[in-house]
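Missing here: one protein chain of the complex. Every other protein chain is in place.
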Amino acid sequence: MDVLAGLMHGFALALQPANLLWCFVGCALGTIVGIMPGLGPPATIAMLLPLTFLMNPASAMIMLAGIYYGAKYGGSTTSILLNVPGESASIVTCLDGYQMAKKGRAGAALGIAAIASFVAGTVGVLGLMFIAPPLARFALAFSSPEYFALMSLGLAMVVLLAGHSIVKALLAMLVGLWISSIGTDLFSSTSRFTFGRMELLSGIDFVVVAIGVFALGEVLGNLEAIEKSQLLPVPKGLRNLLPTVQDLKDSRFAFANGSIVGFLVGVLPGGGSTIASFISYGIEKAVSKRPEQFGHGVVEGVAAPEGANNSETGGALVPLLTLGIPGSGTTAILLAALVLWGFKPGPLFISENPSLFWSLVASMYIGNLMLLVLNLPLVPLFAQVLRTPAYVLYPVIFGVSMVGVYSVSGSVFDIGLLAGFGLLGYGMRKLDFPSAPLILGLVLGGALERALRQSLMMSEGSLSILVARPISAVMLSLAVLVLLMPVFSRINAWRQKLLS
Amino acid sequence: MRVKSPDFWSGLALAALGGYIVYTARGWEYLGQDGPGPGFFPLWYGIVMLVLSAILVLTGKSEASWKGAGRAFAAWAAFAVSVALIKLLGFLIAFAALTFFIVTVMYRRPPVTAALVAAGVAAGFYVVFPLALGVALP
Partner (left out) sequence: MAPKIAFLIGLTLAGTAFAQGFKPTRPIEVVVHTGPGGGSDLLARSVVAIIEKEKLLPVRMQVVNKPGGGGTVAASYLAEKAGEPHTIGFFTGVWLTGPLTSAEAKVTLRDLTPIARLVLEPALIAVKADAPFKSLSDFTSAAKEKPGQLKQSGGSVTSRDNVVRQLLQRASGGRWVFISFPGGGERIAALLGGHVNMMVIEPAEAGEHIRAGNMRVLAQVSDRRLAAFPNVPTLKEAGFDVPAVPQVRGVVAPPGIPAANVAYWEDVFRKLTRTASWKKYLEDNQFEDGYQNAAELAKFYDDFTGTMRGILQEAGVKIVR
């Protein structure tokens, strides 16, 4: 079935009232789930699976997919307003989004997040539609050496997140690497850094660390002074309630950047929206004319990662639908759902089930549009949240953090860990250690180590495998370049001083 | 005597962590039969941590203002206590207690306000999470 015919057919199905309703339900549910820190699409989809048996598979798929990308839209809300990442992918949004909120531009931040998500989400669907099969083959060429190079590139971004002390940023990253090692080593089944505690055997979930360090650290910092009875300035006037034309112009490149990076990283089995958003943020900062403002509230610092984590959904569906290989936690559940409904996802899936595939694709366009329409008007509403007096809001943040963490693992031990990381986050603020590198190290550390060990096993101990293969060689060189960037800029500044 | 900068102490703490990591990593296999073992990676980032924290100790100079830290610690302690109380009293009560503490002690509002807020917020949580969303409370 050629693409245009398929798409027409898909729209015909997706625009049926019942499917429109399910799409809406999925998107709405996804947005709510995304706002809640901790609760994520995988758990929600799993809980709804029994319900889906009563529906026809196409409608069910449309709804579940709606939850998947809807959650990405919702995740930015708490990141921007409260510095609480609602989704792992929204952590990077906290960096500039929350700063924008502090400056009274919460509305603009929320708006640009929604718009970027829409643009990137649509690009993601376009990608899924047109280049899925060849891209899937490309994805198969990616293996451990390439992943190692990709993770190295991601970690090299630390340099761009560093602020003024690279030493402290690197140290924070190393601590993140250490935390990522806590648990059972996959290759040898040795327990590392578990202090004899069974709860640490599978490591520390990064949601616990992220919420503790970011959100609780921030709250504790704010609790120092009693005067602030209102948390953040409420955006006044349309200029701050919605993104301005200038904002949109500033974000032009970010839209493209986020869409492409997110989609490509999503296609890789094992590449996730978190790393996609970090890389996209890093690239944005690297090409920006005002890099020193990143981390202090620049609009493209929100647009890039938000776009990336949305187009990643389109990307992650590529290996799922073209090869039957799940690329992320959520796609793994979607795979299970397809199997439960009696389908056999694999290389022949699309050609044998064109209606399902095309109605899904069409519904994703519709869903993205729905979410944009849903989210934009809600922006002023969300911004009003900031009116809540601090003495109500802070306990709520504490409570939501606890519930969110508990919803991930069902363990009170993790809530205790949350308290510990909250203290760490506060300490880091006081001692001027940047927290983003810590999270980056935590998220990438495990994958980096695995990729390195897998690569060395593949090459029988020879490091040359990392540079012998073209893709990994290119990415590693990029990583080295990124690492050397501060050196270049110092040299540049020094040269300027000499010439003046 | 010149007061040591905060960086000095954080550098020392991180050096201690780095040392601990290197020490534990030595106990695991460095290079296994087929590839690097569990001790490989931690050993390296432990060493880098030691080096960098040494640099921090020697060159660090930032200031830290500890004004207000007492309040923050008190709030944190209250949070920690409420977490510990979850097993004993259940989430809702522990959480309400935390809210009460924050409102009265942190923000010096009258106890009545505090009690109302605590009750309201706890009730809100009960409605939103288990009832409306089906999310279990701790």
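Order of writing sets the labels: A and B. Residues in every chain begin at 1.
The criterion applied here is as follows: a residue touches a chain if its C-beta (ideal position, glycine included) is under 8 Å from a C-beta of that chain, and two chains touch if they have at least 3 such contacts.
Worth saying up front: this structure is predicted, and the values here are computed from it rather than measured.
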item: Omitted-chain contact residue, chosen from A:M47, A:V287 or A:A468; value: A:M47
item: Touching the absent chain when the full complex is considered, from A:Y98, A:F142 or A:W178; value: A:F142
item: Touch list for subunit A against the chain that is not drawn; value: 42-43, 45-47, 49-50, 139-144, 184, 186-191, 194, 196-202, 269-270, 319, 323-327, 332-333, 336, 339-340, 342, 344-349, 409-411, 450, 454, 457-458, 460
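Just so we're on the same page, only the chains that are shown with their structure count from here on.
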item: Chain centre separation (subunit A, subunit B; CA means) in Å; value: 23
item: Touching residues on subunit B, where the partner in the complex is subunit A; value: 6-7, 10, 14, 17-18, 21, 24, 28-29, 32, 34-38, 40-42, 45-46, 48-49, 52-53, 55-56, 59-60, 62, 64-69, 71-72, 75-76, 79-80, 83-84, 86-87, 91, 95, 98-99, 102-103, 106-109, 117-118, 121, 125, 129, 133-138
item: Subunit B partner contacts - residues on subunit A that touch it in the complex; value: 32, 36, 39, 47, 165, 167-168, 170-171, 174-175, 177-178, 181, 185, 187-188, 190, 192-193, 216, 219-221, 223-226, 229, 390-392, 394-396, 398-399, 402-403, 406-407, 410, 412, 415-416, 418-419, 422-423, 426, 430-433, 449, 452-454, 456-457, 461
